[in-house]
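For this view, one protein chain was removed and the others were kept in their places.
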Amino acid sequence: MTARDELPVKGSKTRTQAGYIGKAEPRANAKRLLQGRGSFIDDLRFPRLAQVVFLRSPHAHAKIRKLDFSKARTAPGVIAVVDGRAVAEYCTPWVGVLSHLKGLKSAPQFPIAIDRACWQGEAVAAVVAETRAQAEDACELIVAEYDPLPAVIDMHEALAGRHVIHPDLGDNICFNREVDFGAVEAAFAKADVVVEESYSFGRHTGVCLEGRAILADYNAAEHTLTVHHATQAPHMMQDIFSKHLNIPEANVRVICRDIGGAYGIKVHVYPDEMCTAALSIMLRRPVKFVADRMESFLSDIHAREHKVKVRLAATKAGEILAFDLDDLTAIGPYSVYPRTSGIEGNQVVNLTGGPYKHQNYRAKLNVVFTNKNVTCQYRAVGHPIAVALTEGIVDLAAQKLGMDPAEFRRRNLVPDDAYPYTGAAGMKFELLSHHQCLDKLLALMDYKALRAEQAELRKKGVYRGIGLAAMIEVTNPSPAFYGVGGARISAQDGATLRLEPTGMLTVLSSVTEQGQGTEGIFAQIAATAVGVTMDKVKVITGDTSTTPYGGGTWASRGAGIGGEAVLQAGKALRSNILDIAAAILSVDKATLDVYNNEIIDAASGASRLPLAELGRVAYFRPDTLPMKFQSELMVTRHYTPREYGFTFTNGIQASLVEIHPDTGFVKLLKHWCVEDCGTVINPMLVDEQIRGGVVQGIGGALFEECHYSEDGQLLNASMADYLVPMSGEMPDIVCGHVESPTKSSELGAKGVGEAGTAGAPGAVMNAINDALAPLNARVNSMPFTPERILDALGAANAKG
Amino acid sequence: MKSPAFAYAKPRTLDEACGLLEAHGEESRIIAGGQSLVAMLNLRLAAPGLLVDINAIEGLGGISVQGDRLVIGALVRHREIEQSGMVAENCPLLAQAAPHIAHVAIRNSGTIGGSIALADPAAEWPACCLALDATFRLVSKKGERRVAARDFFKGLFATALRPAELVAAIEIPLLPNHRSVFLELARRRGDYAIVGLAALARPEGGRLHDVRLAYLGGGDAPILARHAMQAAEGKPPAADLSAELARDLSPLADLENRAATKLHLANVLARRALAALAA
Partner (left out) sequence: MDHTSTLTLTVNGTKVSRTVQPRTHLIDFLRDELGLTGSHIGCEHGVCGACTVRVDGTIVRGCLTLAVQCEGKAVDTVEGLSDSGELAQLQQAFHERNALQCGYCTPGMLVAALDLVKSEPDATRERIREHLSGNYCRCTGYQAIVDAIETVLVHRRKEARA
């Protein structure tokens, strides 16, 4: 029995509809976007709107010797030109640390650099003008002089610490962590097979098609600040604007309408955005900042630059005994506020080896500062790295043992009946389904037939590879993720449901929408829980002044946490509706139910009262109700995951590729993903989350990397040079599901937003290496460019 | 990312256009399709004082066969070439190359004359023109002159164009007995190629004659690989021209490829192209 069978609408006493849960309902909010009637920040029109453009440091590390604004200030349309000190008068600095990541340290960061710039692209001045073009014109008139300082670019150099970026911190180490569970040394000593490999992961960035965008509107008369913001976490930003701009919380309103892609990029505090809000206060008028593409590359958070060494110990029989990990990652000059830049590496430590039942695990992590753009949490935080290195070394072990990679995994995946289970890294798993997922995947892709075809084609000189990647994914994070570390980031979310006089249903949620379909699934849950049809439901999100308080959208939490709040509010509202109906009809509440926008007789299904009539009475003729009866047609409920730190999900992906050994080109032929996100609320939206995530993961495996020169210049800050996946090269992706609902909520939903991105790079890497295996070549540095593959083939040839 | 300000003129005649270019010298730039120029303007990599839009000038468009030549006006869009039956029939190499140029929306605007005048070493048309031994009609106040493609490309974005001179048309000799192949290795469809090859030859009894191999991405200009051509001349398709190509090409390393990698890929393309020409 899945959780959705337990929903109230399918209770034993009702004969009502199965509900919308599990149905592939199209999203209502997609319609405006399809007609170009969305409302993105840059679409908003305001009187007296000014635009800000930033002068950004051309050096990776430099003392700002001189800034001369005299020419810029007199340029046409210019309203203000300011430096870091001027902005600091209005906005206090911040430090991105979390107390539960022990020892994590960072330096104070200002909206605009003061005296010293620490990466190429850090803002050193701001120009406000009537139009963006005028502001850019004036920016070119600023005379800026710098004294370059030694730039720490290489992560090993950062660790060695010859030059310390923030002398006050003593060294370049932001955070380190070591764990040692079980008896790792002994396991390696007794192992029949030990494999070791190093992997490197390129620096990526999110490349949201809509650049970061903020429009801050300060009203001096009221001392209020209204911020239209492309952010995933409006309440978090409300708190931060309030704190750093010194405006009472209630006077700050953050509104998020349509957002053109976020993927974690838009959940952080950005100095240029804080500066925009400060400028609105300073200038007492609305000010807008929309990052252009070049600024996006230079200042959107980057992610995933890791160099990892991993070892695996196994027995001859194919039992994995231990993993041993050494991860080094570089995060730029500051730990990003307020989530910190230690989380990604921390996740790698937590997740490595996660699907397997070994009990010995050791890991070492060093997170270092460098003079490149900052890194922070981006879709699937740490997962693509942990999954790829785990699955890469698992495949290498299978190869060394002469065992089929699917079979090797079968022997080592945590059994489906072992839950609740604590993994070697200390993660607690409520209920996972690795074996069901593996079986389903192998059937879905017809693994045996593919292997046979692969062998046949190899005889003809066609090199195909099949790669598997099992994974676990952190979803529905509890306060253990950020709150316990002192960050004012809400792990709970709320939903308010209101029955309108005509029987329509308004849903207000603290979770936000960036296209995942949050509003769509909330409508499905609300309609189901209350007993109305979908066309009656209107969902409102993204406004701190109207919605309940909550965390927003990140870490695959919207459906599981926000959805549960909607469900609970819906159940309560349904009960309140039945109270009113019982009063109007003078019958026992237990004999009634809500179905298809009507009060019905629960036993016979006979129609008793349309909700529109109930609404009319409750709102306009309450005088006809019993004297002491007060109807309550608006209900708010909140939900916080508590039992587990995270509601883990699991799944497995497979990739089929063809390699052209003469060019090093990789052709993606097909991709499969079987995933268990608990209750599937909308199978179409779940599949599309998976597919979009897979392609984002493929981007990292094959195309994406921020290239820096030795002196810290980002060399490919354009979409012509930073290669994202486009339609022509992407494969069709087959999705399958296993449903193991979490028992920690009634809805049973786990998250699904990051699974695709988590597993795809590992699956593609293993497929490439499987194709290269007969040529004795192997690659382990993402992205796998043609040259890297040719180099591996060349090295294999040289070895003979 | 907004372009710096500039003035704009849209002359109706060649004479008027050349007059504006002469009067404004290096401050002026010609805009035709604008598919490279406007991107450079938006990125503030170019800051002309005046843009001279040549789109209203009569006589710079059209595709026709004139005697033994296919003549393509400078303002002909990439997409027109791609879809032209006359081009497919008389110069299949151009039809083969056209789909590799960026994407449909760009091919609808970008012009062959603009591509020739810009002389991007990674662009498709310059290499095709080299392989085809095309001639460019260049016009200025002083009149018209003709320059062979093989004398036109001088280096990185450098050509034989003189100040205040513009490309009016491209003349391509008809080669009815030749076969052609256009090959590119690009990471993604429509990207600039790592390396590409426009190849022509007259196959006869399994041997290739009048072999022409013109590379894009093989150096700082489109390059006719003369040593490789010589080595392939009159023979069955060669399997390895790496030694010759090493003399002909001097590829520039990019973010993902060393020069040696590009040379290797150029050799792979030569092998594939010659095999296809002979097949």
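Letters A and B mark the chains in the order given here, with residues in each chain numbered from 1 onward.
Just so we're on the same page, contacts are C-beta pairs under 8 Å (C-beta built on N, C-alpha and C of every residue); 3 or more make two chains touch, one makes a residue touch a chain.
Quick caveat: nothing in here was measured; it's all calculated off a predicted structure.
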Contact residue for the chain not shown (choose from A:280, A:514 or A:663): A:514
Which residue of A:719, A:773 or A:796 touches the chain not shown here: A:719
From A:45, A:66 or A:316, residue that would touch the chain that is not displayed: A:45
Contact partner of the left-out chain, one of B:39, B:86, B:246 or B:276: B:39
Options A:391, A:688 or A:787, residue touching the unrepresented chain: A:688
Residues from chain B at the interface with the omitted partner, ascending: 1-8, 10, 31, 34-35, 38-39, 41-43, 49-51, 53, 55, 79, 102-106, 108-109, 188-190
Chain A residues that touch the omitted chain in the full complex: 26-27, 30-38, 40, 42-43, 45, 133, 206-210, 258-263, 292-293, 514-517, 684-685, 688, 691-696, 718-720, 724-728, 730, 732-733, 756
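Operating definition for what follows: only the chains that are shown with their structure count from here on.
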Separation of chain A from chain B, taking each centre as the mean of its C-alpha atoms, in whole Å: 44
In the complex with chain A, residue positions of chain B that touch it: 1-5, 43-44, 185, 187-192, 194, 255-258, 261, 264-265, 268
Contact set on chain A toward chain B in their complex: 132-133, 136-137, 140, 292-294, 662-663, 665, 703, 707, 715-716, 718, 720-721, 723, 726, 728-729, 785-787, 790
